[in-house]
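Only a single protein chain was left out; the remaining protein chains are all shown in position.
Moving on to chain A:
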């Protein structure tokens, strides 16, 4: 539909004599030049399906917007400088203390700028919730299989947003130059120094000389307010465009197919709802920020490299890296007068593995299963037991690392020995994911079996009937057509087979290692241990039509 035809159409319908209201004329004028109407018209009827879990991404989006808005306010008053001054501002318990201008300006924002403390707290609580919302949003996409073709690229965009969000948070957390975040930067410096050969150079480059130097805060400032948010904004727009373009996925249900989307039109219903939801998210974050203190830098004190405190931990999204370092034995190797600090270097290498596992999963799954078709209908997690089990195992792994990162608080609050916790986490690092995998898979299989049972015999009604010969039985109610559809809509696959090892001429075909591995993994996904065969139509008819079932 071109702009021209639209304007002509509307022009033709309108009586010439009566002048349109001013607002309409302005809109017409703008539309004649920008062509928004046709663009909007084409998209206004976009459909957005309803399910609460589809709104988790929105929580992330809105908290991102809130964090940007409050961040802009903070930049108006924040001084990203490490120049030292003696404090004589309005927070008396800091009088006469030497500190950087960055720290002093954070105190000023907190105590002298109108609304400054609230803004700081909204910014920080918003940041924690932003990353947490991205995390659960990602989990929703994962467990429902929404990352499958054609959405793999958007999965990668989302993954990048999560990682960039973590690092934006890390750099922002460091800006006030307080003892807590300074300890975090020191920690980071240690990790960089542990890299063989180039570690020292990278560190000198990053800090503009010896730690802590005079540059790191202003550098982090540019990265935090400009570079990373800029990239994230771009990625976010791309992410949303792709959601729009691919259209939203939906759960199976009557009338929902791989080729349509059932739900509310984007405009006006969905927009109204989304606008309201934005204010709800804003409200929750503001209320949190108005009631609960976060990062009270005034009692934490300015950073000094000769001071350190217990409870020096990063924000939660970096907690797993803290955990990795805390649980790693302090190994060291000395080669040719150089010390290789494995105790820090190994965790540094594991960190990208933990995150990278998220990025590559869709590609691994489609390689293993050989499934290259498009999917717009979501899986119920139980119907993809192996995937669900992998996801649960990863989450369990991540949580084990988080526990390691907070080992001291577990110790003091549950009266445990910190050494015992560390050992628990060390063993758990390897064992917990495996146990979680097995248990989750079993639960999924159990649920599938239960579904099958329900389809074939109906749902337990709770009504007990006494048969003529005295036996008691429970009456089972047949499921509605809609429920039947939900329980049986999922497709089931058979595992990839390795073709015959000899071809028609009887020549032995070489079966590559990767092909064998793939067949094995594929069996893990779709073998008889990983799915309960759906009831067939014959089975269903046999049971429902035959003798009086109960």
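The rule we apply is simple: a contact is a pair of C-beta atoms (placed from the backbone, for glycine too) under 8 Å apart; a residue touches a chain by one contact, two chains touch by 3 or more; residues count from 1.
As a convention for this text, contacts and distances are computed from a predicted model.
Chemist: The complex has one chain missing from view, so what does its UniProt entry call it, picking from "Chemotaxis protein methyltransferase", "Branched-chain amino acid transport system ATP-binding protein", "RNA polymerase sigma-70 factor (ECF subfamily)" or "Cytochrome bc1 complex cytochrome c subunit"?
Modeler: Going by its UniProt entry, the chain not pictured is "Cytochrome bc1 complex cytochrome c subunit".
Chemist: Per the definition of touch given earlier, which of A:32, A:150, A:209 or A:296 contacts the omitted chain?
Modeler: A:296
Chemist: Which one, A:33, A:415 or A:469, makes contact with the chain that was left out?
Modeler: That would be A:415, which touches the missing chain.
Chemist: Among A:237, A:308 or A:463, which one touches the chain that has been omitted from the display?
Modeler: Looking across A:237, A:308 or A:463, the contact with the absent chain belongs to A:308.
Chemist: Write the list of chain A residues that the hidden chain touches.
Modeler: Contact residues on chain A toward the absent chain are 50-56, 58-59, 92-97, 110-111, 117, 121, 125, 128-129, 132-133, 136, 179-180, 264, 269, 272-273, 276-277, 279-281, 283-285, 287-288, 290-296, 298-301, 304, 306-317, 319, 405-409, 411-412, 415-420.
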